[in-house]
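Just one protein chain is left out here, and the rest sit where they should.
All chains are identified by letter, namely A and B, in their written order; residue positions are counted from 1 within each chain.
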Amino acid sequence: MATVDEIAPGEHKVVPIGRWGVGVYNVDGRFYAIANYCPHEGGPLCSGRTHGVTVVDPEVPGGAAESRAGEFIYCPWHQWGFELATGTTAVKPEWSIRTYPVRVQGSDVIVTA
Amino acid sequence: MDPEGRPVIDASVHVFFASDRDLRGYLNEPFKSRGYPDVDVAWFAPPDGVRYAPGTQTDVVIEQQAFGQPVQRVPGHPGSDPELVGRQLFEERGVDVAVLHPMSNAGILPDWHLGTAIFAGYNRMLVERWLDSGTYADRFRGTIRVNPNDIDGAVREINRYKDHPRVVQIGLPMQTQHPYGRPYFRPLWRAAVEAGLPVAVHIEMGVGITHPPTPSGITRTFSHLAAYQPMTFVWHLLNMIAEGVFEEFPELKIVWADGAADMLTPFIWRMDSFGRPHLEQTPWAPKIPSAYLADHVYFVHGALDGPGADAEFADDWLRMTGKEDSSMFGSSYPDWQMHSPDDLPRAWTPEQREKVLWRTAARLYGIDIPVPASA
Partner (left out) sequence: MTIEMQRPKEVSQEMTEVRVVDSDIHPSPKRGELTPFLPAKFRSLFENRSTGAGSPVYYDAPDFAHSFAMRTDSFPSDGNFAGSDPDLMFRQVIMEAGCDLLILGPLNGGGQTEEEHHAVAQATNAWQDACWLDSEHNWHQRFRGSIVAAMEHPEAAAREIEHWAGHPMMSQVLIGAELRPAWGDPRYDPVWEAATRNGLPVACHLGRGQHNELPMSPVGFMTYNHDLMVSYSMLAANQVMSLVFDGVFDRFPDLQIVFIEHAFNWLLPLMWRMDAIHAKRGPENGLKRKPSDYVKDHIWCTTQPLDMPEDKLEFTRSLEWMEADKILLFSSDYPHWTFDDPQWVAKHLPAHMREKIMYQNALQVFKNLPETVPALPGQKRAL
């Protein structure tokens, strides 16, 4: 669906698979694919921003820090976050997004839908 | 017992000093000679002049003199005579055990030294008059009042009384400068948890150093104020959840003693719906907000609560958001709003009535109630 060069680390590309399209993400050289559809209200998920999750860190000013930067996608509408690798969340695991297996073959990124 | 033979724990009985002179007898100088407001003030009092339920005035006649007025001989304050209160609750109203809440205005005084001294007087009075002596002492349980404007003093007062066998609860004012989730209050929660005592939050009498009672200022009518002010718990609770108080103190139990539990349902639905994206701002409270309710949050069920005695769906409503496990009957004796088990919704199931009338309170306060054979 894409070549490795097309999606640099931290970037993504939406490819035409299924009704909503599928977002292919490169997180530090690992590739993930998710449906471009938020299960909450149907927002275009892949227009959202990726970042990490907030964790308690009593050692830093403010007491909170970002963990696992870039590994979660946040919906552009209501900011619901999902783990790119599994499609799930810690808070409400039953609300998950669809993920697709991805493998890299040579210079090609192959999504199995 | 109620008419059908169920035990009744009255989780909200208000107790008072008989008079200002009576209170001053429990204060030492310099506080004994200080000026502070009476528990009953004219500001937003009931316009018909009826503050207390008929028949609750004590038989004891006391002398008092208001500023610039001649000496008056008046009946003692309702809720001030343990013998009369005990007789009315236990022999006339079918109550088995009553949880007492001393009513004061000391929690909203500007001088926190004075406030703490007055609370100490209230607590000594409660223990000496109600819990340690008199005909009905074994059926009274007490709430120790502490001052949120003096955290160190409050912790000392909790430790002074925590081992008294009939002290079952700590009491705080609903009206505060800051919501109870703010870290300033944490030593209070720690002391309560270490004492193994739940914390009741109740509207303080009168007015003092409080913000106006609504986000839009004062009300124009007494009805509006009386119906609105108990809902103040919503802000405290939302803030405590978001600030992670129940995460830090898993044993903490809070009793919202002015009722309004019905508001819990819509506000927790809303907090959950809005919770998921906001949790990224509050990792110290990582669960969905409603997960912090069970075993932490309790309510006194008051006269204005619920969909009405005749609502056919009252049982379904009580089930939502776990209210059937968090609500406890409280009469508010001797307040004008005083109500009785007869006023509770008829559609509640027998199990719900049992929980609200005594089971939840018995468990929360560690009150041994002989279980009737039929229950």
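To be clear about the criterion, contacts are C-beta pairs under 8 Å (C-beta built on N, C-alpha and C of every residue); 3 or more make two chains touch, one makes a residue touch a chain.
Quantities reported herein were computed from a predicted structural model and do not represent experimental measurements.
**Student:** Omitted chain: which shown chains does it touch?
**Tutor:** A, B
**Student:** Determine which one of B:G79, B:G94 or B:G181 touches the chain that has been left out.
**Tutor:** The one listed residue touching the chain not shown is B:G181.
**Student:** Looking at B:E157, B:E280 or B:E324, which residue reaches the missing chain?
**Tutor:** B:E280
**Student:** In the complete assembly, which of B:E63, B:D316 or B:E351 touches the absent chain?
**Tutor:** Residue touching the absent chain, from the options given: B:D316.
**Student:** Can you name the residues of chain B that touch the chain not displayed here?
**Tutor:** 46-48, 174-182, 210-224, 226-229, 231-232, 234-236, 238-239, 241-243, 260, 262-263, 265-275, 277-278, 280-282, 303-308, 313, 316-317, 320-321, 337
**Student:** Could you list which residues of chain A touch the chain missing from the display?
**Tutor:** Contact residues on chain A toward the absent chain are 41-44, 47-49, 51, 74, 76-79.
Here is the rule we use: only the chains that are shown with their structure count from here on.
**Student:** What whole-Å value do you get for the distance between chain A and chain B if each is reduced to the mean of its CA atoms?
**Tutor:** 49
**Student:** Inside the complex, what are the residues of chain A that reach chain B?
**Tutor:** Against chain B, chain A makes touches at 53-56, 63-64, 74, 78-81, 89-92.
**Student:** Enumerate the contact residues on chain B facing chain A in the complex.
**Tutor:** It comes out as residues 275-277, 279-281, 283-284, 286-288.
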